[in-house]
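The complex appears here minus one protein chain, its other protein chains still in place.
In this document, chain identifiers A and B correspond to the written order of the chains, with residue numbering beginning at 1 in each.
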Amino acid sequence: MGSNTTTEVLTRNAILKQFKKKTPMQEIMIRFVRNRMAVVGIIIFAVILFCAIFADFICDYDTMVVKLNVAERLQGPSAAHWLGTDKSGRDVFARVIHGARTSLWIGFVATALSLLIGGILGAIAGFFGKWIDELIMRVMDVMLCLPEMLLAMAIVAAMGANVVNMILAIGISRVPRFARIVRSSVLTVRGMEYVEAARAIGARNGTIIARHVLLNCLGPIIVQVTLIFASAILAISSLSFLGLGIQPPAPEWGNMLSEARENMRDFPHLVLAPGMAIFLSIFSLNLLGDGLRDALDPKLKQ
Amino acid sequence: MADEILQIRDLQIEFVSEGEVTKAVNGVDLTIAEGKTLGLVGETGAGKTTTALSVLNLVPKPQGKILSGEVILDGVNVLEQSEHEMEKIRGNTVSMIFQDPMSALNPVMSVGEQIAEVVKIHEKVDEKAAMERAREMLETVGIPGERAVEYPHQFSGGMKQRVLIAIALACSPKVLLADEPTTALDVTIQAQVLELMKELKRKFNMAMLMITHDFGIVAEVCDEVSVMYAGKIVEHGTLEDVFDHKCHPYTEGLFNSLPDIDNRKSELKPIKGQMPDPTNLPTGCPFHPRCDYCTERCSQEEPPKVQINDTHYVRCWLYENTKESQLKG
Partner (left out) sequence: MIKYILKRLLALIPVILGVIFIIQFILYISPNDPAVVILGVDYTPEGAAQVRESLGLNDPFIVQFARYVLDLLRGDFGNSYVTGEPVAVQLAARFPNTLILVVVSMTLCTILSLPIGIQSAVKPNSWFSNITAALGMVGIALPTFWLGLMLILLFAVHLEWLPATGSVSLTGMILPAITLSASFMAGTMRTTRSSMLDCLNQDYIRTAKAKGVSHHDVIDKHALKNALLPIITVVGVNVGTQMGGSVLTETVFSYPGLGIMLTNGIKQTDTPTILGCLVVMAICIGICNLLVDIIFAFVDPRIKSQYSKRG
């Protein structure tokens, strides 16, 4: 608790305000929009998302992104090639744009996968308790002892480097985070008095808990999804950079960086563009996540 | 009265947060004579704690701003003191006991260290002597001295409050500010702690500002009472004045909210409505929207201070034309 007087007065004001005007949803929106950094984050991310969705309209995949063009290799930025060309004569700008599609798509599927598995495991653990809970959470603890990067590498090592395995690797390595959130939210909700109350008036256990759990953990999960999405994008490019993910010529920021290393000395723009793209994606998602956290739970804000 | 140890005059404090101004204290006047106890009564959020913090010059910054007024403690206006000078005054001339003993002790320091610390700051003694004093103080508040090496989590709530009292009294302050010292405790423990405070107050001959919302505590330990509402003292007087001749409708409301043990059939009459939003106080008398005797004038003009007798005053339009003599007669 903060210095008692201030917090007391301020929280009371916040409560009084809510009575006066808006729904919680509007409140969250207002708090979010007021946070300038969060708005910057959402704008950057919207641009990246736009590039990913309309990549084919911006530049043609076959002719610009993957086609070898030795005649035009290693050119600096020009009107024809805004960010120059790489060692195979492929347009760097086009590859960065299409790289957004790769990263966002894979990152999204991997995040969804870990949310699905983690959510189910967490719900089972929290709901059934006893030895099932003990077993699931011990496994999660052990998984947390291994850095996500190493776990993902182990999975790729076993299964081989391709898109599906990378999704599995990134998705599975992030399961514990979601499992923990959902489990703790189930446990919190189970112990709450309104659940007891609902049970007392004869409502069915499962339905009550499911509804309240969902409402209860929605906030933290939304926040965690944005942060894990960011970490998934980083993992995709990290694995690809190591040669364990997307292989060239398919456009991916990490493998572009890996390829550019040879010619880095003379053509620094080759490492600048894809790196900037990774940075901006993660940066914007982190801002978004922080903004959402503050907006969803104003008490946490410092 | 020459023996006033603490005098607060026209104190105004506001908090600014996210562009909103909260008027916490709006022109408070208080006086405590040496060795006397003043009760400060009111609902949560009336500005009682903020008033007490101003005596330590610890109103949270930068949100909190003292707009005007003076706080004269033992002849010194604390609001004009430098931070360095204040450090010498805090814990020495004036101490404070806070509301929640559970969180008011540092969890990673032993209670002995925490008591010894205040001794070391204000008196030129070495580590050993300070620890010895800490043990003595623990004994004084009824805790065995050998428990000085233990940590706060090893103490119960009532015990922690005793430790906090020991910290507050370690340097024999002239004024003790007690901010709802028993609110967070069990009823049986409350009585013990109150008894202890009464006893120690006599022993150390301190003046005390007792902040509470419980008239029972006021009746037990206080000499005078001030009733505070929305950052203002609305009624002030001796125990007798306020308990037997209460004037302000708010004071009356507070008393009516208490159950009456002699007449259990009588209905409780809670004060209607809510505390006003301190960012947007009503015009005129801040209590008028909740007042049963509200008149046109109450909603427009602020009521003046009306002196009922030498020791008793009230801020209410109802008593505007009341002369001291009329009341007495």
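Here, a contact is a pair of C-beta atoms (placed from the backbone, for glycine too) under 8 Å apart; a residue touches a chain by one contact, two chains touch by 3 or more.
Keep in mind it's a predicted model, so treat the numbers as computed, not measured.
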| item | value |
| --- | --- |
| Options A:157, A:197 or A:218, residue touching the unrepresented chain | A:157 |
| Residue among A:47, A:197, A:215 or A:264 touching the omitted chain | A:264 |
| Among B:46, B:164, B:193 or B:227, residue touching the chain not depicted | B:164 |
| Subunit B residues touching the omitted chain (full complex) | 56, 58, 62, 83, 86-92, 95-96, 98, 100, 103-110, 117-118, 121-122, 150-151, 153-154, 164, 167 |
| Footprint left on subunit A by the chain that the document does not show | 1-4, 37, 138-139, 141-143, 145-150, 153-160, 230, 234, 237-238, 241-244, 254, 257, 261, 264-265, 268, 271, 274-275, 278-279, 282-283, 286-287, 302 |
